[in-house]
Structure formats: structure tokens, C-alpha cells
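A single protein chain has been removed from this complex, and every other one stays in its place.
Per-chain numbering from 1; labels A and B assigned in written order.
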Amino acid sequence: MIYSQLSSDLWAVRLEDGDDILVSLRRFVEVKGVRAGLLEGIGSLRKVRLGYYDFETRKYSWQVFEEDMEILNLSGNVSTKDAGYIPHVHVALGRKDFSVLGGHLDDGSQANMVEVFVRRLPGKLVKAHDQKIGLNVLQLSDRI
Amino acid sequence: MIYSQLSSDLWAVRLEDGDDILVSLRRFVEVKGVRAGLLEGIGSLRKVRLGYYDFETRKYSWQVFEEDMEILNLSGNVSTKDAGYIPHVHVALGRKDFSVLGGHLDDGSQANMVEVFVRRLPGKLVKAHDQKIGLNVLQLSDRI
Partner (left out) sequence: MIYSQLSSDLWAVRLEDGDDILVSLRRFVEVKGVRAGLLEGIGSLRKVRLGYYDFETRKYSWQVFEEDMEILNLSGNVSTKDAGYIPHVHVALGRKDFSVLGGHLDDGSQANMVEVFVRRLPGKLVKAHDQKIGLNVLQLSDRI
């Protein structure tokens, strides 16, 4: 993983051959202390572990795909929960026949080459486990 | 719909169980007076009403899907037309088998849980109806 800092709150990151995408992003925001952030990127991966969350059973199902796929879009945000940093990332992936797969990105996904922009946001984003939903969700202060 | 303001021009919004996604976003930008903006988000929905616009017939076709789907990417912008606020939003959605659907997001789409970032842009974005295209389009001042 290589990077350049473009401003006090913005980094360009390039994930390299075999880098674990989510593990790398988690490590990056930990090292830089990005406690609230946005992630966006494009590129290519060779292996992906995708999740799909079923809100009725409140369980993820997972599937691994091992093939070169274009990352049409990597979108997500960064928050914290207790002492940990949580990059929450979804991907849409283009296959060789130009059909598309996608889901929630998990550890175990390996880059070919990914260009990601990490933007630190002002303020804090904190997650906590929601027992009804079964997921960690953003704790936000106001309601409309 | 809950939210926190992160800066004068940025909000983190979480749509909750059953919230109408587009109606909520329209209401949010109305309440906050966001007359020009960008929207980006990820999450999950349980029902979606997708549109596809045919530029020959100049008509939308619509289809409703009722199943939990990951929102791989919610992308859009905010402008105004006459007295109204127009959030224009497209979504790419991941199904249980990790295949992907997508289109123009309409009212009638219900969140499971969606994390959206609303960014107010400087200046104004105004739309007007274009009779040739059959859509409301951005009125912009310069041409290359």
C-alpha cells in the first residue's frame, strides 16, 4: 500500500498486488487516526469475499469469487466503535463478460490494483451494536 | 431518519427501518435548505421502485422489487426547480446471489438501513424542463 497526502484531510492510496483491500484500509485509517471519513475508489481485484445481510434472519451470508474483476465502484465510510476503526465498504464489480456482481466487502479480498481516496471528515462518527437490527449502526444526534 | 451535522455543509444521515429513501432525502434537503448538493451512500433496502428512461419514447418504465438488497452505491445530486427540491438519485443493488440490479430511484423505495452523506455545494443548481429530452435538466451557464 502506497499513498500521498494531498491535504490535511485527504489521501490518495494505491493498493498493490495481493493487498487485502479492507485490512489495508482499516490499517490506513488507524495509522492516520481517521475517526470519521469517506472512502471512494476504482480499480481491479483478483479475489473478493462478498457479504449479503438478511434483515429477517439477521445473518450475513458470504461468498468468495476468485477471478479478476474491475472495481466499478468502491464506496464507504469510516467510523469507530469502542477502540476500533470501522471502514464500512460496498463494492460493485465488473466481470470479464461485463456482467456485474456486488455486495458488502469483507476481509479476505485481494487487490490487483486499487486507487482509493480517503477523506477525513470533521467531527466524529461512532457506531454501536443495534440489537434489533443485528448490526453496528451510526449513532447520530438529531432526528427529523 | 436520524442525522448529525459534521460541518456547516456536511451531514451524516441514517435512514431507518421502512423510511422511504427518496422522500426522506427530499425532506432532509428541504429542511436544511440544501439547494445544491451531492449525495452518496451505502446500506440496505427492502423494497425499491426503479426507473429506466427511454430517450426515444421519452418515457420512464418502472419496476418494483421487494427483497432485501445491499445498496452497493447510492449516488446523486440535489438541485431545485421552481419552489421544489430535486434529489436525483441512482442506485446499484446487490441481491442475495450477489447479482446486481439498478436504475433511477423513485419514491416508494423503503430502507432497511442506509448511511447517506449529504454535502451542500456552494452556488446554486437549478433544473428546468427540456422539451426535447423530456426531462428536467441542469441549467448551466458556460459551454465548451
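We take it that a contact is a pair of C-beta atoms (placed from the backbone, for glycine too) under 8 Å apart; a residue touches a chain by one contact, two chains touch by 3 or more.
Keep in mind that what you see is a predicted model, and the values were worked out from it rather than measured.
Asks: Per the definition of touch given earlier, which of A:Asp68, A:Asp107 or A:Asp142 contacts the omitted chain?
Replies: Missing-chain contact among the listed residues: A:Asp68.
Asks: Provide the residue numbers of chain B that touch the chain removed from this figure.
Replies: Residue positions of chain B that touch the missing chain: 36, 38, 40, 50-56, 61, 63, 65, 72-73, 75-77, 88-92, 99-104, 121-123, 125, 133, 135, 137-138, 140-144.
Asks: For the chain that got dropped from the picture, name the residues of chain A it touches.
Replies: Listed in rising order, the touching residues are 1-7, 10, 12-14, 17, 27-28, 31, 40-42, 44, 46, 68, 70-73, 92, 94-96, 98-100, 112-113, 115, 117.
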